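The complex appears here minus one protein chain, its other protein chains still in place.
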Amino acid sequence: MYFDVSIDTFKIYIVRSGIMKQGNIKIDSISKSFDGVEVLKNISFEIKGGEFFSILGGSGCGKTTLLRMIAGFIEADKGAIYLGKKDITHLSPNKRDVNTIFQTYALFPHLTIYENIAFPLRLKKVKEAEIDREVKKYLELVKLSEHANKYSSQLSGGQKQRVAIARALINKPKVLLLDEPLSALDAKLRQHMLIELDNIHEEVGITFVFVTHDQQEALSVSDRIAVMKDGEVLQIGTPNEIYESPANAYVADFIGETNFIEGEVVEVEENFAYLESTSYGRIKFELDKEVMVGQYVKLTIRPEKVKVTKSKPRYLDDNDNIFKGKVEEMIYSGFQSKFFVTVGNQLFSAFKQHVDFFEEDAETIHWKDEVYIIWDSADSFLLEVI
Amino acid sequence: MNKKKFSMNIFILTLVFLYLPLVVLIVQSFNSGKGVSWDGFSLKWYDELFNHSARLWTSFKYSILIAVTSSIISTAIGTLGAISLQWYSFKHKKYLQVISYLPLVLPDIIMGVSLLILFTSIKFKLGLFSIFLAHTTFNIPFVLFIVLSRLHDFDYSIVEAAYDLGATEKETLTKVVLPNLMPGIISGLLMSITLSLDDFVITFFVAGPGSSTLPLHIYSMIKFGVSPVINALSVILIAGTIALAMSTKKIQKYMVS
Partner (left out) sequence: MKNQRNGLVYSAPITLWLTLLFVAPTLIVIIYSFLKKGIYGGVEWIFSIDGYNFFKSSYFLKVVWNTVEISVVVTFLTVLIAIPVALYIATSKYKNFLLFLIIIPFWTNFLIRIYSWISLLGNNGLLNNLLIKFGLEPHQFIYNKFAVILVSIYAYLPYAILPLYSAIEKFDFAIIDAARDLGASKMKAYMKTFLPNIKPGIITATLFTFIPALGSYAIPKLVGGNDSQMLGNVIARELTITRDWPKAAAISTILTIITVIFIIVLSKYDKDHKGGKV
């Protein structure tokens, strides 16, 4: 063996703590307009070195523009971008210590896989022997050693992406930018690649900035997520924070599915309050924020926290909200069913996993059945005062 | 299908129309007599072509020289121009688009006349170099449009990837853009060589005394009625063109794979 390609050798090459501190990104009051349309509106936030950070949003929210700005392909109208201590706002892409994985991988069609990965090192005029060592190492990392002499046209989508990753990492950049890297892959492969990306991030330890419109992807691998809409950042937090404590209705609805409840506050206690909803009566909810009687508030309750039963459950306490409704629609998905229940004039969605715990769960619910929906008032989340 | 038969007939008639004069030429080149009536098979005109036509071969040499040099220069200039139009904005972009389109649609004679007047008015001596300048000028727009149409389908993300990985503008151009643009560049080069070898009108106006290209020489041969050698030359040229076309197809096939 001429060289050792174990993961530990990797970690020796990349001094984690040093890289991590240098790999943090500061976005400072960035604004950008195209043809009179404001695409980024005064955005400021920080990405910590070594994080797996996702930027999540629908099309047109500005996430790709922001990513390309960090890469250096677009210049901001106003504001600055810092990489570690360095102001990179006006640096051209080839001078930034940042590398990008493109949506279509952008592999060089005229070069072999080996040469594609070697490309950055050849630019730096690294010695041939060292290039060989490094390229082989990264080919091992992405498990493509046998394909070294193939051309990109001979590879599958997943393999092409791995080449793109190896090529970007061989430069040992401080940050890796990923522009919707999984959107061109089919569903099963997407999941597999997502896990691989997570593993590579673990091994390499540098900052990953991951842009996607798929909230499931973002939730599953990110350390933190920034949710964007119309050029603004609505919320930044861990996946759990974003899911359980969404900043507003848009975030709540964008991430996963949810139910909204609105009403006037009629009573306030120490940790809970009650609102009067127009369609179905009094609802108890946990006070995540301070409210006063008379205010209109909006709650959100995730469908998996709403129980659906045919017969009235036996174990209820006064923290539970319970209503009667009729099953309008059900969607069976093997491991779970989604129920859409009308309560009053509102349609509630409730997810039920098919696991038999209590007697009630053993009942089969049919379309048009009269059912009870129950949820614990601690499970709802107070979004905002309207 | 009535329409199908009709168009097939027209097609066949057209083929006959296109090939008939060439067939006559080929047959006549082996005719030992000067006139139209058949005098017996002979290769004497070929003999005269190859062994007693020094001036013709000189003009052929000049044609090749000018074709190669003008096509290399025009391909280089045209390729860079196409890149500028496809990926960059600059103040005179609209102007460039207009002036690179016009030469393609204006009749040759206008270009020939205007170049002649230009050269004479600045007292520039007419000769091989003036022909070279003229040929490069009319070749550039062809190269530009051929390369530009290739650029329309070019995956620009590999250019961004090159920058992203640390390449300078020059490195990106030489290591990524040009290698992937090669088929278009070669097409442009071949087109230029063909146009240059074949050009008569423009060359006629800008040539000086003593500098002659093959088409000019052929023209003077036709005017002075030295017929049968022209027949032999025609056959050689036709054969050569077909051979070149065949080998070009082979090269292009090879490049695509």
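Labels for the chains are A and B, by order of writing; each one numbers its residues from 1.
One rule holds in what follows: contacts are C-beta pairs under 8 Å (C-beta built on N, C-alpha and C of every residue); 3 or more make two chains touch, one makes a residue touch a chain.
Since the model is a prediction, treat every value here as computed from it, not as a measurement.
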| item | value |
| --- | --- |
| Of B:42, B:58, B:137 or B:157, the one touching the omitted chain in the full complex | B:137 |
| Option from B:120, B:149, B:174 or B:247 whose C-beta touches the chain left out | B:120 |
| Hidden partner chain, touching residue among B:32, B:149, B:174 or B:241 | B:241 |
| Those residues of chain B which, in the complete complex, touch the missing chain | 2-4, 6-8, 10-11, 14-15, 17-22, 24-25, 28, 35-37, 76-78, 80-81, 83-85, 87-90, 92-93, 95-96, 99-100, 102-103, 105-111, 113-118, 120-121, 133-134, 136-137, 140-141, 144, 163, 169, 194, 197-198, 200-201, 204-205, 214-215, 218-219, 222-223, 227, 230-231, 233-234, 237-238, 241-242, 245 |
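The working rule: only the chains that are shown with their structure count from here on.
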| item | value |
| --- | --- |
| Distance between the centres, which are taken as Cα means, of chain B and chain A, whole angstrom | 58 |
| Complex contacts: residues of chain A adjacent to chain B | 71-73, 92-95, 98-100, 102-104, 106-110, 119-120, 123-124, 167-168, 171 |
| Contact set on chain B toward chain A in their complex | 155, 157-158, 160-168, 171, 175-176, 179-180 |
